[in-house]
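Shown here: the complex without one of its protein chains, the others still in place.
Chain IDs A, B, C, D, E and F follow the sequence of writing; residue 1 opens each chain.
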Amino acid sequence: METDRPLDTLNQARGKRVIVELKNQKQFIGVLKSFDIHINIVLDDAEEHEAGELKRKVGTCFIRGDTIILLTPTK
Amino acid sequence: METDRPLDTLNQARGKRVIVELKNQKQFIGVLKSFDIHINIVLDDAEEHEAGELKRKVGTCFIRGDTIILLTPTK
Amino acid sequence: METDRPLDTLNQARGKRVIVELKNQKQFIGVLKSFDIHINIVLDDAEEHEAGELKRKVGTCFIRGDTIILLTPTK
Amino acid sequence: METDRPLDTLNQARGKRVIVELKNQKQFIGVLKSFDIHINIVLDDAEEHEAGELKRKVGTCFIRGDTIILLTPTK
Amino acid sequence: METDRPLDTLNQARGKRVIVELKNQKQFIGVLKSFDIHINIVLDDAEEHEAGELKRKVGTCFIRGDTIILLTPTK
Amino acid sequence: METDRPLDTLNQARGKRVIVELKNQKQFIGVLKSFDIHINIVLDDAEEHEAGELKRKVGTCFIRGDTIILLTPTK
Partner (left out) sequence: METDRPLDTLNQARGKRVIVELKNQKQFIGVLKSFDIHINIVLDDAEEHEAGELKRKVGTCFIRGDTIILLTPTK
């Protein structure tokens, strides 16, 4: 059995709704379309949330990996 | 079918109007002319916005990748 | 005898409950599912704690390595 | 036709007057003499501006790439 | 005679009690179990100190190298 | 004719008096003795200035490249 790696978890989240938290305290929720080894990611159908409130709908968005703290699938 | 990557999304945005948000809270809106793997980008016909207001027109501008938080196509 | 390396310690913590402290003062407690050489990690069954209090349950979460200060197994 | 890259835009700006904005809020205006892949640049006949006012003339100056936010040709 | 290198000093400190100071002002004191070229380290039997006071015992802990300012053997 | 590069300008400044501005707002003025591709530099006969005033003479000093904003030859 191969050892599991963190990018495997991102791979399984493709096409699913995820929450992405950024270093600037903002949160983006959208469908994970793609990612790369720098953890640059693209979300489809994304929304920006701040302090738990929807701030705006941003559609497709590219987020630079070095601004990301964490990513979690939504339930 | 090849797996989609984040830079593919940037590639599809070439020649289209995009919003670029920087770590210093500024926003640049312009036509995506080019980008590279560091996410250095060049915008044509760019405008700087801050807190939703147009601050100035900057024409063509080169933005260093490590200052970028996210990039979204405009609707 | 081979010299012990830091990633060996992470490897031994796989499948066990760990505390992860981030640069933004937050703490995540969960089961270490995977990690890589950048110290990107995935926790299962994770909880976010702040100032010693449970803030929320986040399930599976991917944490980018450069936001991590330290990781300790729970007792 | 080859795809355009951000450094091509810098290359076309060689010998022309450019505005360089730094992370420390300062602005340098001068003739772009040279640049490299780290976006280290050298300006000739450079002036430092802050909040729209000329602060001093600095002649030739080498600016380290990682301090740069953006670069725009002057009109 | 070979020239001495910084990692040689860390190597000699293996198995001994060391003080590790972090960029976030915290101090960890423990037995140096392992380190790598990124200065990621693992301490055994570690304690967290802040402003000279013991804050808590953390047992084994992995500290990411880029958060470390300095490391000194205890006397 | 070869294209000019930023390090060529530093090379021409060897042995000449330069002003080096750091990210921590300090300024060092001295004779540029050497530099490398990380823009680590060594100044001879250096002085530290802050807010336009001489603070102290530091003789020879090695400055780590990642703390440097810019370098200009004195007139």
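Here, contacts are C-beta pairs under 8 Å (C-beta built on N, C-alpha and C of every residue); 3 or more make two chains touch, one makes a residue touch a chain.
Every value quoted in this text rests on a predicted model; they were computed, and no experiment measured them.
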Residue in contact with the excluded chain [from E:10, E:43 or E:58]: E:10
Interface with the undisplayed chain - residues on chain F: 22, 24, 28, 33-36, 40-42, 46, 58-64, 66-67
Contacts of chain E with the absent chain, listed as residue ranges: 3-10, 23, 39, 65-66, 68-73, 75
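One rule holds in what follows: only the chains that are shown with their structure count from here on.
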Shared chain contacts [chain D and chain E, defined touch]: none
Maximum centroid distance from chain B, chain identifier (CA atoms): E
For chain C paired with chain F, centre-to-centre distance based on mean C-alpha positions, whole Å: 42
Inter-chain centre distance, chain B versus chain D - centres from mean C-alpha coordinates, in Å: 19
Chain centre separation in whole Å, for chain F relative to chain E (CA means): 34
For chain C, residues contacting two or more additional chains: 66
Overall pattern in which the protein chains touch one another (line/ring/star/complete/other): line
Chain pairs that touch, as defined at the top of this document: A-B, A-C, B-D, C-E, D-F
